[in-house]
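Take a look at the structure below.
Omission of a single protein chain aside, the complex is shown with its protein chains in their original locations.
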Amino acid sequence: MDKNLIALKQVYKYHYTDRLETAAINNLSLTIEKGEFVAVMGPSGSGKSTLLNILGMIDVCSKGEYYFDGQAIHKLNEAQRTKLRKGNVSFIFQSFNLIDELTAYENIELPLLYLGVSQKSRKTRVEAVLKDLEMMHRRDHFPQQLSGGQQQRIAIARAVVTQPKLILADEPTGNLDSKNSEAVMAILQKLHQSGTTLVMVTHSAHDADYAERLIELFDGQTLEHENELIKS
Amino acid sequence: MNMSFNIDNAVEEWRKELLAQEVMEPGYADEIIASLYDRYDDYLLQGLDQKAAFEKAKKAVSPCLKSTCQEYQKVTSQKTIIPSQKSKLFILLPNYLKTSLRHLSRKKFYNAINYLSLVIGLLFTLLAILYIDYETSFDAFHQDNDQKYRLGREFRSQKYSVYSFDGYYSAPRETQLKQINGLQNIQGVELACHFYTFGLPELVTANAKELAVENLLETNTPTRFFEFFNWKFIQGNANEFSRQLNTVVLTESEAKRFFGDNWAQDDIIGETLRYNDNDFVITGVIENIPGTSHYDFNMAMNVKKINYWGSRSYIKIAENENPQDIAQQIDDNMDKINTPLSQSELFKGSIIQNIRDIHLNSNMLYELKPPGDKTYLYIFGVISGIILLLTISNYTNLSIAMNASRTREIGMRKLFGAKKPQIVKQFLAESLLLSLLSIPLVYLGLRLLIPEFNTFMNVDLQTSDGKIWLYMFGIALIIGLLSGLYPALYLGKKKIIRLFQGNLVKSGGSGVTTRKAIITFQFALLIGLCSLTLYVNQQLDYIQTADIGFDRDALVYVNLGEDADVYNTFKNEVLKIPGVTGVGTGSPLGRSPFNQTTYKLGQTDEVFDDAYDVYLTYESVKMLGIETSIPDIIENPDNAPKSIVIINETLKQKLMKQFNLTANELLGRRIIEEPEYTDEETGEVGFPFEIGGFFRDINMFSLRERITPMFITAYKEPENVRWAAIGFDTDNTEQLMTQIKAAYKKLNLDKAFYTSYLSQNIEELYKKERRLGSICILFSVVAFFVAVIGLIALTTYLTTLKQKEIGIRKILGANYLQLIKRFNKEYVWLLIIAIIIAAPLTYYGVSQWLNSFAYRIDLNLLIFLWAALITIFISATAVSLITLKVVRAVPVKTLQEQQ
């Protein structure tokens, strides 16, 4: 059994503006093992978000190969990608992206609805994650009634409720103060410890320290470190 | 060698071994390892050394792989959840509804507008549909209506809905029955019956009450009458009615009028009722005649003979018979039905007409009810269609704009695996929800509106009808689906990445184009509707003010139906009343077309059949202000000859041209009316007279009818006077009428007093047109209202989005006017395109309608400009006010809001 959850092989992603062709991802190869917690850092425009989109299968690479849990994603069409993504990949956003019209509970429940999970089982699962994240008392609050930190907890709960193979977090603490950031990072670490694979894009070196591995992107490529070169 | 034992290394080694097994998953391996550690610690405490403890623990936890791992896989595979393939609509629908309802209540202003617009759109569309349904459902309630036909005749060049008797008024019962039995004996005819209804009120006494009853029906085929028409008896039955002569059946409302609300308890069957010096036995009460019957009556009387010159004749033909064949057979057997008619040169054949066609597809003289007009149904349909389209486009436009802020929600749903159809379904469900929510209000609106509408349109739409619910839900579903379709597809097709990139409307793209297209479309509809309304009302204005050749305000008619003596008494009495300018009599004007007459010029052979014959006393001619070539005679009727015939300009021109004569040569020439008739005693052919003068054309009928040749026989002494025409010169018509009524009472006639103003008679001719005009205005106002609130909401929304831009412009020094100009400019181009679209279509439609008038306005193209100006004025006002409101906000504040 392949221990790699993710394998990118010489991946390129081009963006087209008028006549200009810019490579957001430029010959990028990387692997992420199951259970790994990887932080992705880099200046803005270095392709972090594009990488996350490709990993999350909501965007496709222009060239190269992408294997997710052994499956060749680059060969799938959109419908197949959607099917594979469902329940296997979750996202956590900087701006939380909770649905304003739904309560905390309903927001967390939503992905389960799209998976066709039964009412009973949904209740068990949602309540379990709410308990884990100590948000049970906020279950019937709407997002705008919650603080940023609480909203992000709900967003995390929504991401983990499907027990995905991969969680992608795009600057999860970007909109939070330091206290809430700590709390959110602690939760992510706990997730990691329980075996979830995590890829987190961040600007904060402090957040990145929580991760086992750091991938630094620069101009669509990974940055290698001198000391690592010496080691090898 | 004693290598030191490292438990973690040993475990790691073993882990690799475990994972090397195909069925082993890392999660299970980790669990086993956790267990191994637990045992290991335990064994150490029991005194084993590290290695032994590890080996023993390893042995204890080692799985028999195949079976146990499969169990684990089942769990994990359930954990990552195999997406179920069955439809999730059932699971998701509660979530859709929840989201929708909360979204509705969150954006109250915009959704209230959407709701209001939906309610109005639905309401008026429904009203139109109910009306069209009403108009097209005439006589559908009779059983076997596909086999039931009415008979008419073509006589001269005109079509008659009255079936004349041999001997006309004087036809005895036997002749009348011979005619109807003759029809029934035709091969293929199963049933024939006839009747006649008298529209004018007649005095009837029953239960010691004397009341004027309209629409009395006389028949002498009582059994067959109730067999043919399936009127429902509440009390009594058709057998009793047919058993003897002089019986009567009342409608429920008439029974109420005479016997009070508790008539049903009072056992009125067998009571007598007095009419026209005869006693009638009440033998039944039937349900009221529905509005969708082509004729109406309040009392049906079984009489010896129908007291009229003809009857309404109906036949039921056998199944699979061709009605035209039947008509042919009737013509072939006319000698057995009406012998003189079969020999008449003027008889051009029978007309057979299904009873369901009478209301909308008939064009005969003397109809029972004013016939419906398909043109009006089309116009109605088009206008309500326009309102419907406005409603739908409003919803589309607003919901695209509003839902643009929900892109994140859609993005998240797509991330969770929602496919395009699921997003589409969600938004369709939302628009359906809104349109279904509008039903209670729509129903309430209908309950309020229908009675008004019924009175105004003189129809009888029912609010209790089950059909209403059917239509209401049907239309709500259609509107809901159509309104939601575009937004749903638009939002459903968006790529996930785009959905997280912020507001779709702000970021431009196709949304802007669609919005502009929809606004242009709305403008076009408004301009079309507005110009249609202007044209229709211009034509109505023309009708009211057009020179019709006589003074339309001159007269009021009073029913008399008496001989010259009574008339003269009445005349002398009335002339004493102050404000009365004169009293005359003769044929009333301002009426529907009646039968024409044949004529020829003396010493020529050609017979024409297109003239109307009108009799007026000299006073009437004078009072009407008809311009004649014999003013001296008209002014001094005392010195005038007993009678004199004058012909109209149209006939004068026709004869001059036809026979190459001058006007002077025509004077004194003989005209022979009805040359086909020869007096058997004197041998005189037709009814000859001399042309005594000419008169300027008058529009005796509505302006839809072209003026045809016409004779006026002006005369001094009337013989039988049906109508007295009273000229008046006062504004206090109420007092005048009281005095006339008093004079009428003095005559001691056993008659209901009945008057009609000439001006009202003329108005009556244009009832349909006037209704159309008012309905056009009403629906236009509604359409404008719907469109404008849509525009206001949209502008508000878009301007709110542009607050930052406005703020910056203001800081840079732009003034209000410049800003308003900027935001209005966007619409000017759309408006111009809209005119180009709307003008030709409206032009075509209006000219079709105007073509049904012989006399009409010219189509002034400037109207379109006016319509456009009205449209732009209303829209620009709305847009400007909204813009101004936003612009007024302090710039700093606007900027802050956008942060």
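All chains are identified by letter, namely A and B, in their written order; residue positions are counted from 1 within each chain.
As a convention for this text, contacts are C-beta pairs under 8 Å (C-beta built on N, C-alpha and C of every residue); 3 or more make two chains touch, one makes a residue touch a chain.
Here, contacts and distances are computed from a predicted model.
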Chain left out of the displayed complex - its UniProt protein name, from "PadR family transcriptional regulator", "Hydrogenase expression/formation protein HypE", "Methylmalonyl-CoA mutase" or "Acetolactate synthase": "PadR family transcriptional regulator"
Listed residues B:E17, B:E31 or B:D563, member touching the removed chain: B:E31
Chain not shown: contacting residue from A:A128, A:A186 or A:A205: A:A128
Touch criterion as defined above, residue of B:L18, B:V61 or B:L432 at the omitted chain: B:V61
Those residues of subunit B which, in the complete complex, touch the missing chain: 28, 30-32, 34-35, 37-39, 42, 60-64, 67-68, 71-72, 74-75, 78
Sites on subunit A contacted by the missing partner chain, in the whole complex: 120-121, 124, 128, 132, 193-195
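By definition in this document, only the chains that are shown with their structure count from here on.
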Euclidean distance of C-alpha centroids - subunit A vs subunit B, Å: 60
Partner subunit A, residues of subunit B touching it in the complex: 19, 22, 24-27, 30, 79-81, 83-84, 86, 88, 91-92, 95, 98-99, 102-103, 106, 408-409, 411-419, 422, 496-497, 500
Residues of subunit A touching subunit B in the complex: 1, 3, 34-35, 53, 56, 58-59, 79, 82-83, 85-88, 91, 93, 97, 99-102, 106, 109-111, 113-117, 162-165, 195
